[in-house]
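Quick one: this structure, given as structure tokens, is what I'll be asking you about.
With one protein chain withheld, the remaining protein chains of the complex are depicted in position.
Think of it as A, B and C in the order they're written, each chain with its own count starting at 1.
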Amino acid sequence: MPEVLFKVDLTKPMEEQDVPGHNRWHPDIPAVVSVNPGSVFRIECKDWTDGQIHNNDDPSDVRDVDLTRVHVLSGPIWVNGAEPGDLLVVDILDIGALPTSEWGFTGIFARENGGGFLTNHFPEAGKAIWDFHGIYASSRHIPNVRFPGLLHPGLIGCAPSHEMLAEWNKREAELVATDPDRVPPLANLPSPKGAVLGNLKGAEFDRIAKEGARTVPPREHGGNCDIKNLSKGSRVYFPVYVDGAKLSMGDIHFCQGDGEISFCGAIEMAGWLDLHVSLIKNGVAKYAVTNPIFKTGPVEPAFSEYIVFEGISVDEEGKQYYLDPFIAYQRACMNAVEYLKKFGYTGEQAYMLLSAAPCEGRISGIVDIPNSCSTIAIPTGIFNKNILPT
Amino acid sequence: MPEVLFKVDLTKPMEEQDVPGHNRWHPDIPAVVSVNPGSVFRIECKDWTDGQIHNNDDPSDVRDVDLTRVHVLSGPIWVNGAEPGDLLVVDILDIGALPTSEWGFTGIFARENGGGFLTNHFPEAGKAIWDFHGIYASSRHIPNVRFPGLLHPGLIGCAPSHEMLAEWNKREAELVATDPDRVPPLANLPSPKGAVLGNLKGAEFDRIAKEGARTVPPREHGGNCDIKNLSKGSRVYFPVYVDGAKLSMGDIHFCQGDGEISFCGAIEMAGWLDLHVSLIKNGVAKYAVTNPIFKTGPVEPAFSEYIVFEGISVDEEGKQYYLDPFIAYQRACMNAVEYLKKFGYTGEQAYMLLSAAPCEGRISGIVDIPNSCSTIAIPTGIFNKNILPT
Amino acid sequence: MPEVLFKVDLTKPMEEQDVPGHNRWHPDIPAVVSVNPGSVFRIECKDWTDGQIHNNDDPSDVRDVDLTRVHVLSGPIWVNGAEPGDLLVVDILDIGALPTSEWGFTGIFARENGGGFLTNHFPEAGKAIWDFHGIYASSRHIPNVRFPGLLHPGLIGCAPSHEMLAEWNKREAELVATDPDRVPPLANLPSPKGAVLGNLKGAEFDRIAKEGARTVPPREHGGNCDIKNLSKGSRVYFPVYVDGAKLSMGDIHFCQGDGEISFCGAIEMAGWLDLHVSLIKNGVAKYAVTNPIFKTGPVEPAFSEYIVFEGISVDEEGKQYYLDPFIAYQRACMNAVEYLKKFGYTGEQAYMLLSAAPCEGRISGIVDIPNSCSTIAIPTGIFNKNILPT
Partner (left out) sequence: MPEVLFKVDLTKPMEEQDVPGHNRWHPDIPAVVSVNPGSVFRIECKDWTDGQIHNNDDPSDVRDVDLTRVHVLSGPIWVNGAEPGDLLVVDILDIGALPTSEWGFTGIFARENGGGFLTNHFPEAGKAIWDFHGIYASSRHIPNVRFPGLLHPGLIGCAPSHEMLAEWNKREAELVATDPDRVPPLANLPSPKGAVLGNLKGAEFDRIAKEGARTVPPREHGGNCDIKNLSKGSRVYFPVYVDGAKLSMGDIHFCQGDGEISFCGAIEMAGWLDLHVSLIKNGVAKYAVTNPIFKTGPVEPAFSEYIVFEGISVDEEGKQYYLDPFIAYQRACMNAVEYLKKFGYTGEQAYMLLSAAPCEGRISGIVDIPNSCSTIAIPTGIFNKNILPT
């Protein structure tokens, strides 16, 4: 087993860990450990909510979650020799659950808590607990499904530079300013409330807490991309913006459908990642890299048959949108939900299933004015009964 | 070989065929042939432009294409016993090229002709010709790639009811009315110019030509969905809206990346489909079907490794959008284009390659405000050289 | 469609074709056509029995088959520039059925006709007819299965040199001599009876008919290898032994399980192959090639689940053999047959199904004295009902 360079104690919140991580992006959060290119090591991670959700049948913890605390990340890791303009090559050698925590959760966030992709249909909080059985997960809250995991870090990336951070804060503030009183807000701007910044204290804590970007959205450094295919065996090429790269990660998912649609929608878990790091000097310019790129891994679960649902960019009231894959994907997902209800699932169960199972969500057509066509493809093999029309 | 129920002569435009097809959607276009449930038959199709694009190196035909003539469809096919509310089950048994026409084309539409997904970057018309070599395609205009086809009908569906057609025309007109002078328009409303309506003539032609919906967008009946995975061996369940179902199809693609991003972006071809049809009576209600659903086929080309590019919903000027997978996919595609340019491709070549090759375009994250994350995954095996960073 | 360089008329036996092929291996059979390296062309083939088996429900044609006439091959094809020691690179671009002959057959050979792999259990002749439905096959004689084809030429290879032919005849005669009166014989030695040798006549016909090797076994040039994975999209590297290479082929299979166990055990068909040829000069020595090697193709049917049966090298009477994968595979196959009988199949149906469906037959363990372990893996997706224990 590789050396564990970042440990977590699941009984304690992130700020009380022996070596605390962080939940904001900022170049000045000190690194907690350093590694050499070529080294292999293990990083443990808490679940993204810092342990707020419990293995029980009561969704009130999802309803009452404190989102100022998300996502708790492990890191930053200093990579010796990394400089701005380099590509940090990260091999995700393996991912697993912590031995004392072989379960995960999928939540539907209540509308007042930000909601999810189908919040107009499912405005109440909901929760499904998943038990891991080796490579498989099943849920006492969603019957008749069992599937192998497609484990991946929902969130991973290098620290931004000061300039990049300033740009993030500026553009997101401009967006919020277009509708400042919106509930939920259009974006989560920096906020000291709930901030965890490693061992920082005092004025430095206050400064960074005030400036640090929230971890919610994916950005050009990667971050909370929630890409299900960034799984075991992947090789990721991250742009480096600051000396030492300052790599952080968290939000491990046992599995997820494309879009992670119920927001807390993957099978969220605590766990660990085994990583190998190396550098491509000046790789950013050499390969014209803006966002991270990655090579997929070889052990994604194999499914040979999917049932596919289409959606177009006309909303449920019949309003026509122009090439809008968001609306189209909502319609595809709702078409799948309505279909699954005919097989005995509640709408909430179907919603969480699409969110958590290894479903393919594709931008199938994006140029045929005025409708885009989005599709969601569900592997039929995850069900223990026939799910096709007969 | 199954009986050919719809033949095409590639040397003649659609209206001069022995049995002409159509290029508008309308319930009153007469069926050209009838079939019984349980039967197997072949339908030949012209390419979507009705033969306007030629196998040469000059993109002026793409630039000057007459889009009032698209898409020329084969049909309608009357299915005996089909009634509104049924599901028409269509097995796509096989798809192929016509023996005299084993080539296809990918076009970049000029901005003044509607453009494509990346038209701001590629405003000029472009064209790549692909030669088919059995299961493979290669192009003299895009070197160092060869890949097996993922053949599919870009467009297939049943005729709308009068009510549905009226709804389409109403909602699309309302969209156009929000910016009526826009060039290109927000949608293509019904227009007699260029209409082909089987053998209809006179007043009935005029009425239907004036009412018939354009075939450009996908709609709830299916239509021009451009779903690459609706390929050989798929089983599709189409809602039926009119007696006899009136199934039509066309726009065969040898292959396509998700989104068909350059608009004329698949490998467009003339060809044939072998189909088997059956009915599920009252299937629409039984399975709560709104749009078509389908089961995927078993012979999609196998790729075990992809290189993936991410994009987020911040445009190139740095403007932040709210959960916009359209912008995010544009950024992912442009990231891929810039990367491929480092391997010797022109931007136009890269654009057409992403559009035509079997790339996966996914809505990876859609809930992490304010950024959605879209990804485009290119199979590395389509290149005859290493395309990974080294 | 590529130019057809070898045509067949299915209504006529091979010797009456306009350009007859051959059914013996000999370097002096004249080439029927020549091609340049780099060219693409189509070759049509009769089924291996030269049309002796008919699309009906009566297996007497299988019982009474004249095996002196097999396998009728299309060729030889002269490749310009090919010399002994080169590698002839053959891309199998596509394979298909002839439009008038979209069906195939699987036969059980009677014991007196040579029998098959399980002839002790199934000594009587049997036959199953398969109908092709695009990419799929199904049989009125074996219910509840349907599967996509894995088309391949059962037999393909270059002509042997005189020295190689002499070696074949010598070693096979020596084997026969160890038990010369055995019925069936240990090998089929050269025999003029039934020989077809292109347009040869007179003394030259008599000489070659007397010397020409039978086509039944695979040999170091390839020949009747019956490798199911030598399918669409494969690239094969054949050793060249004579000037012009003299490539011949036939025995097209719509599908086959590993071993082709019932002898006439694939889904045998007439059909065509589209080929591209090129040369690697002196490739035999460069790559130390003895037998042909090949790269697999990308469109093999995808199955994600198999049910696997094991067998060991102890025969049904309890006799222990030493590391004998032949006995072990017989036991694995019989275990599968007995299992399938519990799901309603007759033994003969199960035997033909294992023989014709895309089953994996593996030498799983070959060193654990005294037992080898062979396995046969059946894709569960070929059945339209659950085939697993419950």
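In this text, contacts are C-beta pairs under 8 Å (C-beta built on N, C-alpha and C of every residue); 3 or more make two chains touch, one makes a residue touch a chain.
All values reported here derive from a predicted model rather than from experimental measurement.
Visitor: Please work out which displayed chains the absent chain touches and list them by label.
Guide: A, B, C
Visitor: Looking at A:211, A:268, A:300 or A:368, which residue reaches the missing chain?
Guide: Considering all chains, including the one not shown, the answer is A:300.
Visitor: Based on the whole complex, identify which of C:10, C:33, C:98 or C:308 touches the chain you can't see.
Guide: Only one listed residue reaches the unshown chain, and that is C:308.
Visitor: In the full complex, which of C:7, C:171 or C:210 touches the chain missing from this view?
Guide: In the full complex, the listed residue that touches the missing chain is C:171.
Visitor: Looking at the whole complex, which of C:50, C:211 or C:258 touches the chain that is not displayed?
Guide: From the options C:50, C:211 or C:258, the contact with the absent chain belongs to C:258.
Visitor: Taking the full complex into account, what residues of chain A touch the chain not shown?
Guide: 1, 40, 91-94, 99-100, 102, 133-136, 148, 232-233, 274, 276, 297-303, 381
Visitor: On chain B, what residues meet the omitted chain?
Guide: Within chain B, the residues touching the omitted chain are 302-305, 381.
Visitor: What residue numbers in chain C mark contact with the hidden partner chain?
Guide: Counting only chain C, the missing chain is touched by 87, 89, 114, 116-117, 167, 171-172, 174-175, 184-188, 216-220, 222, 224-230, 237, 258-263, 265, 280, 283, 286-296, 298, 304-312, 314, 318-326, 329, 331-332, 335, 338-339, 341-342, 360-375, 377, 380, 388-389.
Methods note: only the chains that are shown with their structure count from here on.
Visitor: Tell me which chain's centre, taken as the mean of its C-alpha atoms, is farthest from chain A.
Guide: C
Visitor: Between chain B and chain C, what is the gap in Å from one C-alpha centre to the other?
Guide: Taking the average C-alpha coordinate of chain B and of chain C, the gap between them is 40 Å.
Visitor: What is the distance in Å between the mean C-alpha positions of chain A and chain B?
Guide: 32
Visitor: Scan chain C for residues touching two or more other chains and write them down.
Guide: 302-303, 381
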